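Structure first, then comments.
Note that one protein chain of the assembly has been removed; the remaining protein chains are unaltered in position.
Right after this comes chain A.
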């Protein structure tokens, strides 16, 4: 079984985002900001490794987990994290330092095109496991686009994934109306599953595993070279379909007012037209 896990390097989820108003649509400050693996991508890596371990335990043959990342040279560290968790090998498609992945230059459709090329290049891919969305652009589109391009069965917002003996994947999906269970049957194209928060808790990379990860292979290839190899146009990947018009920080929360008595409270509510 071969599983591809695309992973994205994004601003760390706990960091307070700063917007430089003078930079217009490019205002999100990336310089001197801590970056980490997208939390939903990390969950996808964990799920892939769990599927691999389950297959090994049930003696259902070997599985290979390949982590793929598209971004600047520091993405190799993101791939190392995935390798330290248990992925077998990495592919790093390196972009130039000024290319932005946070919905400015690289956008879901372009990424999906690139990923399709990588799936074809790898060959024999059974499953592409990805995060349901990235926490910078929050689109949630790359998985469905990829499924469309590959003509693949897909299940998004997975809260649980099981593999059956015949190679199908049974997925429980989180929806607004409740949980839905879907079976993705083997189809000649890899199944596409995007992962939601409830799916698993990613393991801690241990020191011995970090050491082992240093020896695992990671192929680095520039975006330009990869695009040429895949027979794509660089514009297909880099020219965004959507344009960011404006970025701004949410307005600061107004300070609350303390009132001295119930009468004062009623007075204030009436003043603001909240009481008839």
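Convention: a contact is a pair of C-beta atoms (placed from the backbone, for glycine too) under 8 Å apart; a residue touches a chain by one contact, two chains touch by 3 or more; residues count from 1.
Criterion: contacts and distances are computed from a predicted model.
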### Task
Match the chain absent from this complex view to the correct UniProt protein name in "Electron transfer flavoprotein-ubiquinone oxidoreductase", "AP-4 complex subunit epsilon", "Myotubularin-related protein 9" or "Phosphoribosyl pyrophosphate synthetase-associated protein 1".
"Electron transfer flavoprotein-ubiquinone oxidoreductase"
### Message
Just to verify: which one of A:61, A:123, A:178 or A:208 makes contact with the chain not shown?
### Response
A:208
### Query
Considering the entire assembly, which residues of chain A contact the chain that has been omitted?
12, 14-16, 18, 31-34, 201-208, 210-211, 252
